[in-house]
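All protein chains but one are shown in place.
Moving on to chain A:
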């Protein structure tokens, strides 16, 4: 590559080659390897509203503009103060002082990515709430940083009114301490990037697999071929033979399992047959029943999975797919299994045998998917996109469904708070101290923040029956030290943490926090209350 070149000259040379990715794909390469085109498309169609142009707010936005969020608006009526000019990277020092904070920040944030639309709105949030609430509900997600608690409560109430309204991320920070929470109606995950592999169904082999395993003559096989039979096939065959002599049952007791493994080892014709070593190591698959994972079975009980067929089109396709999945697990033969996955892990084998096995799995997976689609049509999902169905079936073993709560300043459940206190009282101390600060400042913005004032406020916030945690003075004392500090490092850290959560909410590929994420930069820890 030449030392210096324009992006145009760098890309025109490459554009003529078909297999090479285009400029946009190359720009986003390192993130596409995480959330793929589907996640990127979700990001690019998302619209985010951020209330205030503080250092923390612009740090969050930076991490959303860079990966290519569709649109962002900063709502902030304040003008840049000398203090803002000192702690916010998206202001230009003293030359920004006196200008609208929203306008300066939007201008500098937009420089990060041509593909992102950014707007500054200099109205006062309370007036927007009074006169134009539809503006707020028109976004896909709303974020507020260090906003007056009464205003936060008003926004939270508005956005809780309808389940199609945007999620709401509330961030508060004070010096070395901070927390944030997300108010969301529900969050469903299909492409969950699960590290658990779906079952290979060795214990319940489909007919073509069983037939293939039975067709092999291990004793008279060519020795090279013998060392290239995939372990899946070996196990299916050994299990089938075992069942014949054990009244159709798989090994159960420790002794039986040991004997089963010995049978596998005894089949070796040479000591170094690694496929048989693999079969022995994977033998547990023969007595681990392939069934519907309990987490997925629990989802089947969700009321929405029952109403999917009859409800309006506004219901997310997730529930129609879930209803179809439940029908599949009841009516399919064998029952109580999820549709077969076509993904085969790597294993010792020659190419021909491996590809053959892969073909058997793929064919069967296609057949089961076709059956799944029949149930889907019956559960009101006839119009669902094929790519989404493929993805759903592929990830059926690791689906996620989360239900959120309406925002409250302090966790609304006394029981959860009590439990959190028993588990890690430092987390609860920080959560309470930040809530006490918000509460104090909502009453009087320029109030003198002291440990005593915070302690008195905390007493009014704490559910009855609970006492202030042991580390209270440390958290409250730290807040009293620097109540209004939006530290550059804390702003940057929250910028990263909150942006990660927003990306999870928007791409629907990862699991966001459910509760209050608390941060302490003195001892350098994070925790979750709730």
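To be clear about the criterion, a residue touches a chain if its C-beta (ideal position, glycine included) is under 8 Å from a C-beta of that chain, and two chains touch if they have at least 3 such contacts; residues count from 1.
What we mean here is this: contacts and distances are computed from a predicted model.
Enquirer: Report the protein name recorded by UniProt for the chain absent from the figure; options are "BING4 C-terminal domain-containing protein", "Adenylyltransferase and sulfurtransferase MOCS3", "NEDD8-activating enzyme E1 catalytic subunit" or "Large ribosomal subunit protein eL14".
Expert: UniProt protein name of the non-displayed chain: "NEDD8-activating enzyme E1 catalytic subunit".
Enquirer: Which is it among A:38, A:291 or A:526 that touches the chain not included here?
Expert: A:526
Enquirer: What residues on chain A make contact with the chain left out of this view?
Expert: Residues of chain A in contact with the hidden chain: 1-7, 9-11, 14, 17, 19-21, 23, 25-34, 55, 59, 62-63, 66-68, 81-83, 85-89, 92-94, 97, 111-112, 175-176, 193, 228, 346-347, 349-351, 354-355, 473-474, 477-478, 481-490, 492-493, 495-497, 499-501, 503, 510-514, 517, 521-528.
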